[in-house]
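A single protein chain has been omitted from the complex, and every remaining protein chain is retained in its original position.
After this line comes chain A, so read on.
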Amino acid sequence: MSSSTCLRRFAKSSLERAVQPSIASRSLISPQASCFSTSAPRHALPTLAKASKGPPPKKGSTLILKKKKAPAKAAGRPPAPGDRKAMRKRIVLSNNNALEVAGLQDLKETDALSGISEGQVKGLPEDVVDALRAMEAFKTNQGWKLFRRPATLIRKETTELAGLLKQAEEEKKTVRRVFIGDRMSGKSTLLLQSLSMGFLRNWVVINLPEAYDIVNAHTEYKPLPGSHPTQYTQDVYTANFLSQIVKANKSILENTQITTNPSLPLPLPAKASLKQLAELGIANVETSWPVFVALWKELTQPGLPPVMLALDGLAHAMRNSEYLSAQVKPIHAHDLTIIRHFVDHLSGKATLPNGGAILAATTSSNNPRVPAFEFSMQVAEAKRYHPDNIPQWNPYKNVDQRVIECLKDVEVLKLNGLSKEEARSIMEYYAASGMLRAKVDDKFVTEKWSLAGMGNIGELERAAVRLRI
């Protein structure tokens, strides 16, 4: 039954169309095509030929239906070459809109390595800030720009490290530690704190700010003559590194004279200071590596202060670099002389006769996957925190043996979340700086502490200062 109704309707609709066309054509309404009748379109007026614009599109080429728009011109001039990068890398350590914190005390030489200031926020003295800046210890993503002047919270881990440094200073031991922890748990900041403790105690402080910058093949490299297997020096990077060392440790290097007789390709004045030695390498880029080796030898002579050597982003130093050897094979980061120097000290192959510390921080923000490194860190963590459950490497998988060897007996320091007392102390500092407008009471602290994933300090800062909900 229904089929007959449908047929009747079709017939009707085609009839209507047959009546309409003349009206439709007069009123210039474009005829609607019907699938059942072609009469309406046939009765329509012939469409006007389009004004032809050039030849039809070439066969096989894509038909472009949209008109091309001229790209919008940016107002004003684009920044000069290098400006964007300078902006990106700019370190701002002060905020004029933040209040000066009344009772803020500086970290002092006498109590830097003692545990008495645990749980307090301490300001960094100006000369230390200058030295840290020269060493590129401040990172752009840290919250220094929010406060009047740089200050840090002396947390439990800082005190633990200070104890170790004190021991190293007194017993002339070499402390080797790798800082591990979650993202934004304060690993780089702990590195910065230890550097500042080193500066305060008049150590020789040397910092490699980013391992990634050493291995990402953005600076010149060349093979080190006479090395087997071949190692590679990075002259431009090393020269810059030397200048950072000189800037940060000016007084020590100026007041220490050369005692060994280094054989350098360039002449050195008699009774030269270490600063002069380093400047030789800065001025003559191609001699920078031999100069660094000579400088290190000088610094490890007896009677000199302890040395602190630090590196951030350790995982990058544990894999193939972006550099290529002459055989077009990737160069392992351990074959780059600077990394090799650090890694030898970290693994304990080389020691510091005057005592000192070799510190490294892992990173979670720009973190490459390096299975051997991750495994070594897991083992080191297990050895320290739960020695009854040490993981085993899957014997059916290849492993980078150099990494495993190097991190075999390295110790880790794990950064956990802050305790509630520490969180309260830092939040009081936020409030005193005027950056947190709330009453800091137990309820508020607990709320933010939980929001920050049990007191992860980066998240805490984010929740309390940066986010405005």
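Here is the rule we go by: a residue touches a chain if its C-beta (ideal position, glycine included) is under 8 Å from a C-beta of that chain, and two chains touch if they have at least 3 such contacts; residues count from 1.
The rule we apply is simple: contacts and distances are computed from a predicted model.
This figure omits one chain of the complex; the name its UniProt record holds, of "Vacuolar ATPase assembly protein VMA22", "Glycosyl transferase family 28 C-terminal domain-containing protein", "Small ribosomal subunit protein uS13m" or "Tubulin nucleotide-binding domain-like protein", is "Small ribosomal subunit protein uS13m".
Among A:222, A:297, A:384 or A:408, the one in contact with the hidden chain is A:222.
Touching the chain that is not shown, out of A:325, A:351, A:367 or A:419: A:325 (per the contact rule at the top). Considering the complete assembly, chain A touches the hidden chain via residues 60-61, 217-223, 232, 322-328.
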